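Can you keep this structure in mind? I'll have questions shortly.
Excluded from the complex is one protein chain; the other protein chains are retained at their positions.
Presenting chain A:
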Amino acid sequence: MRATIRVYWRILVAGFRRQSAYLLAAFGGLVANTTFGLLKVAILFATVRAAGGELQGYDIALMSTYIWVSQGLLGSVNLFGRIDIADRIKDGDVAVDFLRPLDVQAAAITTEVGKAIFNLIPRGIPSVLIGGLVVGMALPDDPFAYLLGAVSVLLGITIAAATVYLVVAAPGFWLVETRGLQILYMVVSGFFAGLFVPIWLFPAWLEALAQATPFPSMMMYPVDIISGRADGTEALVLLAAQVAWLVAVAALGQLLTRAGRRHLEVQGG
């Protein structure tokens, strides 16, 4: 067990360090995040004001926190559907992954999580700081909320990586081209994860539909916990839901990987 933790820790660190090779690109991402953050500020603040200063529990300060934390998470929570292992399955490099005494799914997800954690440094934290300084935001004063928030962010990042593995990468064992799935994922995930509008502002039926997918647990729940919108028991319920989603998408991904291996065709080279 200890040896296994050591191995995956190494792989996590490798993902983290790999991503650090692309620092400039990360700052480019930060600029984009901030621009869209300001756009969201303009639209969503106007919406809250039009509703008389409060909308479904969101006042200006809470909305600001929602905007800047969600923008900050965008560099780490995979809502784009791109994952290295999908390319490796397509071009056959996955052969090398199968030559290692590792679980291919777990190693792929761990690598992605390592990369995502690195992105919190040049993209996540600065985004929140910029938002806080320029627009101002509400943050909880209970230090425990930050601990829960950190755990929730890590879970959200991992759920996103595991879901992309399940939905975009694993079907690659059968399909030659998975770009269509990636685009579909990108379109659906951002909307249901609450990237554009908090899902709590959705009509009841749409909110229920969102809650039936793992997407809110990637971004909406962590944002709720960090912003203090969900605290105490409510926060713990969200965390439990996250754990359940993680187990579900990881287990399905594992099943699909096992079945897919029989279909793997690495021809030539």
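Everything below uses one rule, namely that a contact is a pair of C-beta atoms (placed from the backbone, for glycine too) under 8 Å apart; a residue touches a chain by one contact, two chains touch by 3 or more; residues count from 1.
Here is the rule we go by: contacts and distances are computed from a predicted model.
Colleague: Out of "Methionine ABC transporter ATP-binding protein", "NADH dehydrogenase subunit L", "Glucose-6-phosphate isomerase" or "Response regulator", what name does the UniProt record list for the absent chain?
Modeller: "Methionine ABC transporter ATP-binding protein"
Colleague: Using the touch definition up top, pick the residue from A:14, A:32 or A:61 that touches the left-out chain.
Modeller: Counting the whole complex, the residue in contact with the absent chain is A:14.
Colleague: When the complex is taken as a whole, what residues of chain A touch the one chain not shown?
Modeller: Spelled out for chain A, the touching residues are 3, 6-7, 10-11, 14, 17-18, 21-22, 92-93, 95-96, 98-103, 261-262, 264-269.
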